[in-house]
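Here the complex is missing one protein chain, while the rest keep their positions.
Moving on, here comes chain A:
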Amino acid sequence: LDCHLFSHCLFIFCTVWACLCITAQQISKAMSDIKILQFAPFESFVSPTFWHKLAELKLDYDRLSDTKRSIYGYYTNRKASGCLLEVDYSAYNSEAQTPKFSHAANGSIYNKNTIEEFKALDKTSLLADEGKQLLDDMRNGRALNDASLLTRFFVLSFADLKCHSYYYWFAFPCPLTPALELLTSPTKLKEMPNSGTYVEAICVLPAHAQNFFILHVNEQAKVCEALSLSDALGKFDEQQAQHYIYCFADPSEYENPAWLMRNYVALLFQKCPTLIGKSLKFLGLRYDQQMQLDNSLMWQVRQSEACNYEQVQFVGWEANRNGKMGPRMANMRDSMDPAKLAENSINLNLKLMKWRLVPDLNLDILANTKCLLFGAGTLGCAVARNLLSWGFKHITLMDSGKVGYSNPVRQSLYTHSDAVAGNCMKATTAAARLLEINPSAVTKGYVLEIPMPGHTVGEALRAQTEQHLQRIEEEVLAHDVIFLLTDSRESRWLPTLLGAANQKIVMNAALGFDSYLVMRHGSTRQLIGDCNRNVEGLKCISGQQLGCYFCNDVTAPGNSLKDRTLDQQCTVTRPGVSNIAASYAVELLVALLQHPQRELAPAYYANTRQQTEVQQPEGLLGILPHSIRGMLCNYENILPATQKFAQCIACSERVLAAYRSEGHEFLFKTFETAKYLEDLTGISEFKRLNSEIIDFDDNEFDMSDNEDDDDN
């Protein structure tokens, strides 16, 4: 917290503290060998559950009310560390509930509604008010009957429930009474001759009554008994008081007694003014782990001046961690913000993978890589979820569709009620769902049509298409990876082109009825140096030389939705196919991102079928194939790698050059007619010459057309 916040009050505290010091100094100057008893100030110690409960009370009960609340704290004098006053969730109970070996402290909390009120509150008068109540309790006898009222504290706080930040300042009010002269150096109980009888008398008292009591020790009369404050001070006997030892549970681990002794002293002199000027014995009880009192300390003191309680000042605000008079701030996000809890747990799962299995895994790369998904259908949903699992945080989806009744069972980010609502757009609904799954993700959804070659844009739609085009271009630029997950071949053309033009990583997944294709497009990024490792028996294609989705085809994408029966158009895939393909796509991307050359990593394939035994070079997470083609009917994958096609209608230099120079104008020409692309690249020529190559891949895997037509 800004330490200047409270500088205006600081001044006042300094003057008060200065007074204290001057008094002490004056006395010590006057009588050079006089020692002044000093006290160990309380240190607040807050359990996270104290904040949990405060947040709950503020939200469910107090709401806008900021009246003060009574609370309880506790301190222990067994094996004490520091000089602590602790609070936990039980502080707000109607009765004090102290842990074993602890004593109750009485307090209140002033929880303000705004940080401004917290800052502006007059700290001096608040302390004075609390101090006066304390004096009242001493005067009217309440503190005699319930000695825990002497251990006083209050908390000024402001709970920023949105940020899970708690601003707080503890005070342990105490009247600024004249100094106590220390007559002898403190003595340990075990060094005192009659310690055994003392301990016997003390042990008679029940634990809760040991906070403040008086030991009446008269050796001549052979008396050693423990008296409660009300018994001993209620009807004060000056004669008998000569034999009193004023005992208290001392939570201090230091040579100095705990702060609470100041209030004890104040009570005594107020109740029994005749004690002023007399030598008094105070015994601070300190238990060790074995519950022995050996280390308890006795101080013999004298207060020479009386105190004017009407005009007394009060001290007790706690210094903060820098030793300055000011509040503290607890950031509880890690334990209270559900989003942060989720984030930490997700990261932990991933980190365990790194710590235990793959020490060189770079998780930051994944968290910082921005993914743009074209298509928010079966593949889009599955890819997005797999990305979340890997700790990707930036996911943007584009889709023009609404959630329909048939979608939720396969498209894992939608529910039936989305379909019933009738107006839930897939892109935005998916983006919102991703946030519900991981609130710390950064997701966006855009409802838009991807313009396609051969799908003529009418004049009426020109402006809208223009707009969508611009949005798509901007988003491609703003992301690192582009996923092609749409349900038609031609809708993949524009993203393929934009990915190639902007040197993005492009991942492609397409489905057939029981087959799938997952591939990484060849990169257009410049390869620096030749890092390809040639392996005997394997053909190596550098990342820059790998083909794209369209490189293997020699037709421009036309209207593939035309002249198809319903079962050919969409939705007819075995359900597992999309999950398999989506998983491969994300795993391949992760493997690629972990490779030192990233998308420029070469792909290898066997020259002949006999040599498939040759070990392929591996990245951190195994080999990096160009494409994975698999079939569910025989549960087999093959990993073909293919070269870039110089006349490709999507990624060839001619197409990229036309896009760079003509921009949207070029694009609209292709939307008008796919033939334009064929002419531009010269494949119409090529097609006339020889069309056998077209079928090359399809001989092994008949999926060149089907793979596009799914329900993504």
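Criterion: a contact is a pair of C-beta atoms (placed from the backbone, for glycine too) under 8 Å apart; a residue touches a chain by one contact, two chains touch by 3 or more; residues count from 1.
As a working rule, contacts and distances are computed from a predicted model.
**Q** Consult the UniProt record of the chain that does not appear here and report its protein name from "Ubiquitin-like-conjugating enzyme ATG10", "Trafficking protein particle complex subunit", "DNA-directed DNA polymerase" or "Eukaryotic translation initiation factor 3 subunit C".
**A** "Ubiquitin-like-conjugating enzyme ATG10"
**Q** Taking the full complex into account, find the residue in A:F50, A:F172, A:Y446 or A:F668 that is in contact with the omitted chain.
**A** If we include the chain that is not displayed, A:F50 is the one touching it.
**Q** Determine which one of A:M291, A:V358 or A:A657 touches the chain that has been left out.
**A** Checking the options A:M291, A:V358 or A:A657, the one contacting the hidden chain is A:M291.
**Q** Which of A:Q38, A:Q133 or A:S335 sits in contact with the chain that's absent?
**A** Of the listed residues, the one touching the omitted chain is A:S335.
**Q** Looking at A:N93, A:N145, A:N218 or A:S345, which residue reaches the missing chain?
**A** Residue touching the absent chain, from the options given: A:S345.
**Q** Quickly run down the residues of chain A that touch the omitted chain.
**A** Those residues of chain A that touch the unshown chain are 43-48, 50-51, 78, 81-82, 84, 99-101, 166, 168, 289-291, 328-332, 334-335, 341, 344-345, 348, 351-352, 355-356, 359.
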